[in-house]
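For reference, the structure I am asking about is given below.
A protein chain is absent from this complex, but the other protein chains hold their places.
Take a look at chain A:
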């Protein structure tokens, strides 16, 4: 989309460099022209077109139209027998999603000649759950040069009714497609289109493979996603993909019965814990943790204990990293749980522990404020500490603690002065804060 982190040069080229660029442009445009030519003729069943998309996407995975062409190749080609009916409205680029498309004019009646697969070079076995899906297949076809037809292909054509052979071939194609995108994903981990293509492949699995085989693919994707998150914990594409997979797995688990639902939930939960250990309970990881425990189920005592444990976790983090904003957001969120109790039922529904007593809440608040004040002994110049102290001091007011409030007023002004000194960039915010402090 844009240049990020690339050093500025003087933007002038030598004649030789210019010539090199022109050569590259020539090759790139030739490839693009050939693809456009096929597309104009709707030659999606032609394996040559599929190979051309391989070449072009390796040069430029951001070229979204080419990913679409590749999808249409799969649908109109090897996967057409069972997938054509599902996606026939997408078999040409300018068809709208309107319901007026007539199934009878889909133009993709499965003929043997249209069923040439995109050279599935891998052995047709489903990936091992949680392991093999993360490594590109060694036999992945190279740069589209390997245009020879799979030897199994002839046999398959003769025996089109053989469901098992179809499943094996489709499995191999999907596997080969997933493998194709892995090096691209590693090089361009923030490319929306690559992630989108992988989701598409998963939906293909669901549409044409038996449930068990499809599920193996989803589970393997979870493992790949974990690897991507290990490389970059903040990659929101990977997090988004993860939510997509987990929710799909959970919804299939639900239809399988309650026991497996529980098993599935705890699997994803422990997986989450492994990716987002206590060192980083902010960010997306925290968001996901939050999602898990606001789903309900536990009784009041368990909920209170849970809140207590999470606060302790956050505090442990703050003791060693009081400058971590994400941690403070998480802490703030937990404190909101303490402060907001007693709000209307609608709000209470979303709370971790909606039935805390006033005494419980005061105890939580007292403890946190005391602990945070202790932080100042080691970190007198960390502004986030003063901000939190002010925030929570205001919470006493919200809880109707007028006594504590009066005692706090002077202390609060001292913290505010310190905030202004430590963080002059946001003085406009401190001005507003001061106004609201004095207004009460």
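We take it that contacts are C-beta pairs under 8 Å (C-beta built on N, C-alpha and C of every residue); 3 or more make two chains touch, one makes a residue touch a chain; residues count from 1.
The rule we apply is simple: contacts and distances are computed from a predicted model.
For the chain of the complex excluded from view, the name given in UniProt is "Geranylgeranyl transferase type-2 subunit beta" [choices: "Phosphatidylinositol glycan anchor biosynthesis, class U", "Geranylgeranyl transferase type-2 subunit beta", "26S proteasome non-ATPase regulatory subunit 4 homolog" or "General transcription factor IIH subunit"]. Of the candidate positions A:21, A:187 or A:381, contact with the hidden chain is made by A:21. When the full complex is taken into account, the listed residue touching the unshown chain is A:329, out of A:306, A:329 or A:379.
Mapped onto chain A, contacts with the missing chain fall at residues 1-9, 11, 18, 21-22, 24-25, 28-29, 32, 36, 39, 59-60, 62-65, 68, 71, 89-90, 93-98, 192, 196, 199-200, 203, 234, 236, 239-240, 243, 282-284, 287-288, 290-291, 324-326, 329, 332-333, 336, 424-429, 432.
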